[in-house]
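The complex is shown incomplete by one protein chain, all other protein chains being positioned as in the whole.
Note that the chains take the letters A and B in the order they are written out, and that residue 1 is the start of every chain.
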Amino acid sequence: MPAAAQTQLAPGWQLETTGLFYGEQLRAKVVEPTGRLTRQFANGRALSLGLAVDAITGASPTGGLPTGQVQTTTSSSGRSSTTTADAVPTHPFQDLRYAADLGWVEPLGSLVSASTSAHFSQEKDYASIGGGLKTSVDVLNRLVTLTAGAGYNRDRVFPTGGTAVGLAPDDTPRIPGDNPKEVRTGLVGISRVVSRRWLLGATGSQTRETGYLTDPYKIISLTDPETQLPVAQVNEKRPSERLRDDVLASSVYHFEQDIFYMNYRYYWDDWGVRSHTLDMKVRHDLSSESWVQPHVRLYAQSPASFFVFGLTQGRPLPEFASADERLGPLRTATFGATYGFRVPGHRGEFTLRGEYMYQWLVGRPPTAIASSTNTPAGDDSGGGGQHLGTNIGTILIGYTVPF
Amino acid sequence: MTTRRRTFAALLLLAGIGVPGCATVHPWDRDLMAKPTMRFVPVPHEMAVDDHIYFSKEGSTGGMDAAGGGCGCN
Partner (left out) sequence: MVGSVSDDDNRVEHMTAREGSWCSLPRSRSQLTEERDRVRNPWTIALALALVAVPVLAKTTKQAPVAPAFTLPGMKGDVALESLRGKTVLVDFWASWCGPCRQSFPWMNDLEKRYGGKGLAIVAVNLDKDREFANNFLAEVPASFTVAFDPSGKTAESYKVKAMPTTFLISPDGKLLATHTGFDAKHAPEFEAQIAEALPK
């Protein structure tokens, strides 16, 4: 929102509620209702309160290697799960997360707007509290808007059963207690009305994280050098600092009827992770009361320098290692569409979005030899190990109403 | 590209957006820009949900959007 536009919003209340239903094939399922109440005041000031609850159940990959045979893993809370042959081992979990945020917008004159926010979240093994500040200024006859912002977060990680000792065997006794983590972010942005139809923008941000950055439940398989079967497991270990950078270029273009949105983000950090994200949407009005918005998002990531699919037993352990697929050579493709409509005579707007996501790792080694009915190692002609992707579906319902 | 060169290139891209162009946009040509759908995030609650999903499932963060556009009134 450009600084000047903030002072023109009609005073009043707005309520926005959403419900997310998220499901990964054979893995996690999440249900997340949210609510947001906004009060717009006459002088351009605004107050906003948001609440969200996440109920997460299901299974998450442990980081272990798939093999040609059935594996049984036991989670830190003592629950065991069985993994079928060729499937990525997972461990079951269940969690409830609460989050709340508060925001305030204050116009400073007709060309400048400032906003502050505070947020808080709590779950079984993670607590986070933080705040942010953002300012925007309109210049060049309100054709260009400059934005700068900063944020600070203080988190506590207190894994169930204690903190795992990095790169030690996974049955090493865990250390009780909290692990702190600090996150500091800065961002600058510029946007420009290029023509009557075209709005362009770019932002750059940098984030520094310090503290406990390891995933407390992920392990790495140690494989036998000959059979390549996983024979042992060690906990993962990540550095205690991370510097992240990203640039985002955005474009909004209004054709005769439809509006085309395109975002490209390039991300890099000092763990070696680099990624490209391309996100495109088209807003098409079906009538004066309804619209449809198809959406495509493509994502490609190159792995962290210390990412490994598995480690070989007997070799010296590296300083840092993780088999978490979120730090690996990951690809995500998302396809979906939103349908929005107003009920005649009613001021509220409903939205319904369905999306399909497919996520996979490239370069995954073929699954190790197992039973005689399996194909030998090295033969990747359709051995399950090469194409282990995750199918994810989401449904998001939303309702926004002014009053 | 080294990190410093990447940062410099990023800042250049940012600055490039602000450089005055050939065609100016008259205040009365802001009719389309005034529409609530003419902003970087047309459906804010979707962005909040997506940020959370992709943050949990991928290794990257950020891409926060800037303010901009609008009817330019007052």
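In this text, contacts are C-beta pairs under 8 Å (C-beta built on N, C-alpha and C of every residue); 3 or more make two chains touch, one makes a residue touch a chain.
These numbers were taken from a predicted model, which means no experiment stands behind them.
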item	value
Option touching the unshown chain, where A:25, A:94 or A:141 are the choices	A:141
Positions on subunit B where the hidden chain makes contact	26-31, 34-35, 71-74
Hidden partner chain, residues of subunit A it touches	8-10, 110, 141-142
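By definition in this document, only the chains that are shown with their structure count from here on.
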item	value
Chain centre separation in whole Å, for subunit B relative to subunit A (CA means)	19
Contact footprint of subunit A on subunit B as seen in their complex	3, 6-7, 10-11, 13-18, 20-21, 23-25, 27, 29-33, 35, 37-40, 42-46, 48-49, 53-54, 57-74
In the complex, subunit A residues that touch subunit B	1-5, 7-8, 16, 18, 20, 22, 32, 34, 36, 110, 113, 136, 138, 140-147, 149, 185, 187-197, 199-205, 207, 244-250, 252, 254, 259, 261, 263, 265-268, 270, 273, 275, 277, 281, 283, 293, 299, 301, 304, 326-327, 330, 332, 338, 340, 351, 353, 359, 392, 394, 396, 398, 400
